[in-house]
Structure formats: structure tokens, C-alpha cells
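Okay, handing you the structure first.
== chain A ==
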Amino acid sequence: MSLELLVALGVGVLTACGVYLLLRSRLFDVVLGLMFISYAVNLFIFFMGRLATGRAPIIQNGVPATLTSYADPLPQALVLTAIVISFGMTAVLLAIAVRGYAENGHDHVDEDGDRS
Partner candidate 1 sequence: MIPLWADILIALMVVLGALCALIGAIGLVRLDDFLKRLHAPTKASTLGVGCVLIASIFYFTFLSRGVSVHELLITLLVFLTAPVSAHLLIRAALKDSMRNDRNLPPPPPPPNLLPPG
Partner candidate 2 sequence: MMAWLLKHLPVLPIVLPLLGAALALLAGEKRLATQRVIAAASVMSLAVAAVLAIMLTASGQMSVYLAGNWQAPFGIVLAIDKLTALMLALTAGIGAVVLIAGQAKPATTDGGQNRIDGGTFFYPLFLLQLCGLNGAFLTADLFNLFVFFEVLLAASYGMLLQNADRARTNAATHYVVINLFGSALFLIAVALLYGVTGTLNMSDLSQKINATSGSSRGLVMAAGFILLLVFSIKAALLPLNFWLTGTYGRALAPVSALFALMTKVGVVAIARMLTLLFPEGSAINGHMSNVLLIVAPLTMLIAACGALAAREVKVLIGWTVMASAGLMITAIAIGSPMALSGALFYMLGSTIATALLFLNAAAMDAPGAVLTTGAASKNNAWPVIGALFFVGAAAAAGLPPFSGFIGKTIVLVGATQHAWMTWVFYTVLMAGLLTIIAFARMGSRLFWKRDAVVAPVYLLPASILAAALLALTLLAAPIQRFTDQAAIEMKRPQIMTGNVLGKLPLQPDKKAGAAK
Partner candidate 3 sequence: MKRMFPQPLISAMLLLVWLALNNTLHPAHLLLGALLAVAIPWWTSRFTGEIKAPRIRQPLTIVILGLIVLFDIVKSNIAVARLILGPASHINPAFIWVPLEITEPHAKAVLAGIITMTPGTVSADFSDDGKYLLVHALNVEDADGMIAEIKSRYELPLKEIFE
């Protein structure tokens, strides 16, 4: 098994887990699902810059500034942004979950979800 296949499988498993949880009926479980999806997406973005082992993009004197000497820094920067944003949005969704529970008396994602 190649490293590429391994990481691809890893992203796939995270995606599948996230998707399954996303489709649950309780908001907290949906948040869990979104967390997994966000892990998967972050890794997805990250791997779009290809795999690089032991080549952190910290520029060192005398090392040629190419993608063979350093990992691609751009996807890393994108992932950072994505992580932060999904972090903030998770906070919002959690607060909504709390508020919704207080308002509805249940934590179903639909307003009258527990009635049906």
C-alpha cells in the first residue's frame, strides 16, 4: 500500500463518518459530523499540495526554494484559514444548539421533530 492511498483512505473514512453523523437527527450529533467533515476537508485541502515528509516550509539559507525542498506552503495557509473559520462556526452552531434546546425542549434539528 502506498502512502498516497493510505492518506486518501483516511480522508475518505473521515468524510464517511462525518457524512453519516451529519445525517443524524440531533443537532449535537450533526455538530460532531461537521467536525469530522471539517477534519476531512482540512486534510483534503492540505493534501492538494501533495505529500512532503520532513520538509516544513520554513525557509533555510542555502536550500533551493522549490517544491522539492519544501512542502507547499499555500495549502497550509488555506487550511489555517479554513480551520479558524470552521472553529468559529462550530461555536455558533453549538450556541444555537443550546438555545434551541432551551426554546424547544428537545435537541432535534427540526422544530417539531420530536412530534413526528
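These made the cut because all candidates are chains of the complex that A comes from, given by their letters.
In the analysis below, a contact is a pair of C-beta atoms (placed from the backbone, for glycine too) under 8 Å apart; a residue touches a chain by one contact, two chains touch by 3 or more; residues count from 1.
This is a predicted model, so every value here is computed, not measured.
Student: For chain A, choose the touching candidate in this complex from 1, 2 or 3.
Tutor: Per the touch definition, chain A is in contact with 2.
Student: For the complex, give me every residue of chain A touching candidate 2.
Tutor: It is residues 22, 27, 30, 34, 37-38, 41, 44-45, 47-49, 74-75, 78, 81-82, 85-86, 88-89, 92-93, 96-97, 99-100, 103-104, 109-111 of chain A that touch candidate 2.
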